[in-house]
Structures are given as structure tokens and as C-alpha cells.
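The complex appears here minus one protein chain, its other protein chains still in place.
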């Protein structure tokens, strides 16, 4: 398949390499050109702008936020003008529900297709094709993409026709992960002040009820207090909680845990922690308990 | 081994039956005598009071709260007066950290042993010996109990010599479970208002990052809105959050998530929900979002 | 002075009538024309659009939200194109800090002046010129407006040259009022469940430490449970808390009380309470305590 890929951050690079390795014809575009090098050296073509995706059957985008996605789609040299009729934009970025709905409408108006396909998993999972994909779009279009999805992810959940529903699920999932981080931070602050070793405690948890990589991996980061380099930056986590709260407010849904998470991410940012892994919010409970020096 | 067992609720009955089936000589005591019947019919002896445990090598207690444990230990006919020198009180109830420390001191003063051994798992796990045990006490005493623990649980974590540390871990663990319940309640309220089926959503979660019985089981209860009969009553969950906050305050540890959980359990009690399963606190997010009629 | 006035809601009507009565030449504009009638019958001229303010020395705007203000300023027939060079736009609406900064820059670029002047006080205070004005802008421009401000308010606080600082103060002030409402709601729920009459309780509070109209007036609304018609609609209160949280996030300031207020306003909206007075958020504490039937 002739595939385009926009956005070669930690996640995008892994996904694009999987597609290339699987034998797809790949054209890549990234703002910082040096990120394209590893893919080019394996046979990918370089696009100068989304204009160059004019003959792609499908273009993935995996970008940091709404602004980046808006630019790549709506700019003069963007996908909306230059993607072929019948081609598919597969949007994997974690973006707002409102933007996803707007993208779906705009691509449809332009005779193109839009599939919302946010993913769960960190960069190491992307590199080995073990992501979980949450896809929403027209069934026949999503079906056409299944072989591609199988290269990128270990499983694809097709959740709805309306694209933005995949984004609600993605945002709510990131909220759930952030809630795991905060709850572990609080629990570890408590047991540590009670004289119990954080790692021994984590061993109890993850050998019993919480025997799942999510708790093991984040628990280890928190117990180790090891937050750089970031697998997923705190500034991105903050953005996702903001987007969660925004869609929740538009749907009249109060989310008390998310409100606390919002305050935690802001407090971490006020300490200059935006570039730490988002699990660093767990240190705030320890700080408030007097366990760690505060900046 | 000559074993006594006090407290034949849903959890205790399952544990006691396991001990009996494994061949131990079992004497049981329960406030409501009818609960003893199934065990007696399988060969257990009936105690009229803790006095009758005078010749036991070890006595388990699995009771609802501090008051019940205090009575069984400190009353005139209680364990402290009537347990033999050198015998062991294995306290499995989820009690306050302060009471556990006090029990350890009192039994030691009386020449007896005290092992704090709270458990993780619901009644169905107790019935098949699949509990997780968190044990704290003198190493040589805990070692002596290993064969017994293996009958009751699938794994025993020996975490400390000081008995009360096991209770901190137990309480913090229940806090973590309650945080899972609340976060699922909020997430499901959000996606449902966004037009997504609760069960389909849960399937995505538990087939990907949250692929663990804890999320599956509680998620199903919440998606089904099925809270009776209670596997673990909301009033007990409320008690555990209260005990968590109490020990946290004594250690100067703020716990914002636990504070929200406290308010949730109180709100559920104000609706008359004390006897529902504690996962019913997840309905409050749905109520606040206007999804459910409120009582 | 030749004055224009845009926005004749409950607040704007009172302010405009004060200006007219004080002898100023007044031209008014309102989306719904019938609101202009009482002023016209007292001598005000009617504008068909902001174009008709071409000869005004100063134009007040008192509108519901950012969108309304943006339209009145940036539309083709808006103030930016049609206000005379050297004329002043006095923006009294409670708008976002970002929009206020943008308006200041745009008017300055157009050779006009912008004074940010949000007000504290409810419609009855507006009607009798007892508002408190918080003004920010160039000192010489603000000074020129003092005679006008004296007609509208009982006191004007000139707080900064940068227009948006007045908006931060206004938003933070509305946050403080909302916090009073919530705290009274919680306290009254508590004492009522303790068997104490709400009104008797309020009398104790407002005759002692809380002897100030703010507590008396909101306390009476809450004790009476009398929320219609709204002096200030809940939907506007929700908007103000949203704007407060937005500027706070941009400045890296966590606001836990504001987060709770956000959830309260959302919950009230989910019950259909957007058009009630914003003090109706106090009923949520009573609902959660089981004191009131929930919708």
C-alpha cells in the first residue's frame, strides 16, 4: 500500500518503521528533518510537505496536539487540499474530540476519508507493533485498513462510525492511566511514611491484585523516582487531562479525580517538570507528605 | 494443627472451610450460631466463647471492624485471658493500624504471639484458597504458620516484623481498589454521555492495558449496575477509607484521592446504599452527570 | 459626554439608565430591540449596529461572554472599524484574560483606546449606581472617564495599565464569591442534618463574623432555596470559573477550590439548572447529604 506518515516523534517513528519493514511503500514527513533519516536509510521517501502525499492511499498522522494537526490538515499545503479523493487520513494523535469531529466533516466534504485511530502504548510498544488501536470511521474504510493496523498494533478495537468517539475513549483511557499514577503516588507516600520500602510494597501489589504491566511499569518509575527521559512527557499528560475535562464539561459530566489530576499537572509544571515523564506527578504526594525536598 | 477460627462471614467461612478440608482440627466461633452449621457438619467443633480456644495453637480472627476485634480480644472471656502462652492470634480483619499495634503489644505482654495477616481477595477467592495474605510478625512465628497460610492463600507476603505494617499495606491496597472503582465510574459516565456503550468500552479497556481481574470484575459490576448482593459492603469500604485517612493523618500524609473517596462513600450512605457492594460508589459519577435517577 | 452602550441585560440596562439620568448623550445597541425601549423613552438614541457609534467619545460594552464581545468588536460592522480614532471602548463584560489582552492590542493598533472595566455587584446595585468598578488602562484615559465611572459605581479601583489585569481581578473575585456559596452550602447541609434551622444558623453567622451583605444575601438565597429568577445565572458562573481555571492554568496556578466549583457547576447543569441563580450550586451539598430530592 502507498502510505504517508506525518510526525516522527517517539511513537510515530516506531509505527512508521513497522510499516516500512512490513513492505509498504512509505513517504514520511517531519518538521525536524533529522528524524526522517533512519527511515530514509531503510527506503522511505521524504516529503517536503503534505503536498507530496497526493498519490498516497492512506496517510497516518501522529502529532503532539491540536495545533499541529490543524496545521497539517488545514494549511495551504495541507492534507485537505492535497490528499486525493478517496484517500484516507488516519489520525492517531491524541487530540480534542471537537477537532476530530471537525476533521471528519472536512475530509468528507473534500471527498476524502477520515479514520480516527488513537493508540494506547508507549514508544517501546510502538517499536514492536504491540500498540492497541482504537479506530472509528466508516466500516468499509476501516476494513480496508485492517492489514495496515495489524502491522502497527497487537489489536484494533473498532468502536464506532463517528470518528470522535475513538477520541473520547482515548482521552478517558489516558485519564484512567493518570489516575493509576496518582493513586500509586499517594499509596507509596503513605506506606513509605509508615516505614515500608516502596519497592517491596510494589512487589506485593503487582504480584497480587495489580499484576499487569501498567501497574508494574508505572509503579517502578514511581518507586525509582526515575522520570527522565520521558516516555510520555508531563506536558502531554496535562494536555490530555485538559482535553478530557473539556469534553466532559461539554457533555455535563463532572470528573472529580480528573480535576485533581489537572491540579497535579499544573503544580508539576510550576516546578518546571513539564519535560519529565508524566508519572512524575506521583512525586507531588510525596512532597506534600514531607518526603522529598521541594524545588 | 489445632486451630480456632472466629468470625464466619463470607470471607471467614471460606477460609475456615479450607482449613478444615486440609485436615486441621478446627474449632469455630461466631456470634450468629447458624453460620457455624456448615463447618460443624463437616467436623468442626463449636466454641461457646473465645474461652474454648484455651488449647488452640493458633486462632484466626476475621471480623468486621475494630470494635468486634477489640471485644473478642479484650473482653473478660476474650483471647487475651484465655489463649495459651505461646499460642498465636492471627488477625485477618481489616482493622486500624493503631489497634493492630495495640494487639501486638498486649499479646506479647501476655506471653502470646500476634501475627497481623490481612488478606486481599473476595469471598469467591476465599472459598478456593486463592487469597493473597500480607503477614507481619516475628519471623519464627510467621514461619511456623506457613503451612496453614498455604491452605488459605495462593501467596503470602511477609512484609515486616512490626504487625501494624501489614495493616498499612492492607488499607493502602483497599484505597487503591477504591480508586480503581471511582476512576472507572467517572470514565464510564463520560463515555456513556459521549454515546458509547459501557460494556463495549469496558471490553476495550480490559482487553488492552487493564487486562486484569480487578478491572474486569469491578468494571463488569459497574457496567451492569449490579450491586446486590454485596461481595464487600459499601459500609466496610467506607470504614477502610476512614482508617486509611486516619493513619495517613497520623503520619502527615495528605491523600486527595482518598478524600474524594471518603465523600463518595458518605454520599452513598446518605442514599441508603451502605449494604450495596462498594463498587456502587461508581454510580455517583453517573448520577452527577444526570445519567441516573437519584434517590 | 457622547456615550454609546452595547448590551442591555440586567446589568447593562441599569448602568445605561444611570448614564442617561446623569445627563449624558446616550446611544444604545442591543440584539433584542425591546430592551432598548425604556431607555429610548427617556431620550436615548437607538443604534442599528456598532457602526452608529462613529461619533461616540466612549462606548461601554456589557455582554455575556467572549463570543458576544468578539463579535461586537471584530465583525465588519464592529467597533474596531467604526469607532473614531481617540475614542474609548470601555469593556465591562466578564471575559477571558486572553481576549482582554487581545482587545487592548487591537484597539491600540487602530488608534483607539481600550479600558478594561469589569464590575462587582448585582442588578439592583447597577440600578442605583452602587457597583464597584475595577479599571485598567492608560492612566490619562482612565482619568478622563472618572466622571462617568462615578455615575455608574460607588467606587472605582484603578489597578493597572495593562487591561487584562482588571480581568484577572474580576475573575478571581467571582471565584471568591462562588467559594462563599459552596462553603455556605456545605455548612448549611451539615447543620441542617444536625437538627439546626438553616435560617437561625444564618442569623448567627451574619450577626457575628460574616456580617456583610455578600454572606447575608447569598445566605438568604441558600437558606430559602430560592433560585429563580436568577440575579446571575449559573451558566455565567460556570463560564467565570472556567475562565478562572483557564488563566490559572496558563500561569501554572493550581486552584483546588475552583476545581470543586467547576464540578459543582457542571453537576448543576446536568440537572438542567443553568438558568437558576448561581447560588443554586449550594443545593448540591444538600442533595449529596440526602436532604433534597434529586432531579
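For reference, chains read A, B and C in written order, and residue numbers begin at 1 within each chain.
Methods note: a contact is a pair of C-beta atoms (placed from the backbone, for glycine too) under 8 Å apart; a residue touches a chain by one contact, two chains touch by 3 or more.
Note that the structure is a prediction, hence the values are computed from the model and not measured.
S.K.: Considering the complete complex, identify which of C:201, C:232 or C:265 is in touch with the unshown chain.
M.R.: C:201
S.K.: Which residue among C:11, C:26, C:104 or C:134 touches the omitted chain?
M.R.: C:134
S.K.: Which listed residue (A:66, A:182 or A:288) would be found touching the missing chain in the intact complex?
M.R.: A:288
S.K.: Out of C:1, C:22, C:40 or C:179, which touches the unshown chain?
M.R.: C:179
S.K.: What residues on chain B make contact with the chain left out of this view?
M.R.: Residues of chain B in touch with the missing chain: 242, 245, 248-249, 252-256, 259-260, 262-264, 266-267, 269-270.
S.K.: Tell me which stretches of chain C touch the chain missing from the display.
M.R.: Where chain C meets the chain not shown: residues 97, 120, 132, 134, 155, 157, 159-160, 162, 165, 168-169, 172-173, 175-177, 179-180, 182-184, 186-187, 189-191, 193-196, 200-201, 203-205, 207-214, 244, 247-248, 251-258, 260, 285, 288-290.
S.K.: Which chain A residues would touch the chain omitted from the figure, given the whole complex?
M.R.: 256, 263, 266-267, 270-272, 287-290, 293-295
Just so it is clear, only the chains that are shown with their structure count from here on.
S.K.: Which chain's C-alpha centroid is most distant from that of chain C?
M.R.: With centres defined by C-alpha atoms, farthest from chain C sits B.
S.K.: Cα centroid separation between chain B and chain C, in whole Å?
M.R.: Chain B and chain C have C-alpha centres separated by 52 Å.
S.K.: As a quick test, compute the distance in whole Å between the mean CA positions of chain A and chain B.
M.R.: 37
S.K.: In angstrom, rounded to a whole number, how far apart do the mean CA points of chain A and chain C lie?
M.R.: 39
S.K.: Could you pull out the residues of chain C that touch at least 2 other chains?
M.R.: 256, 263, 266-267, 270
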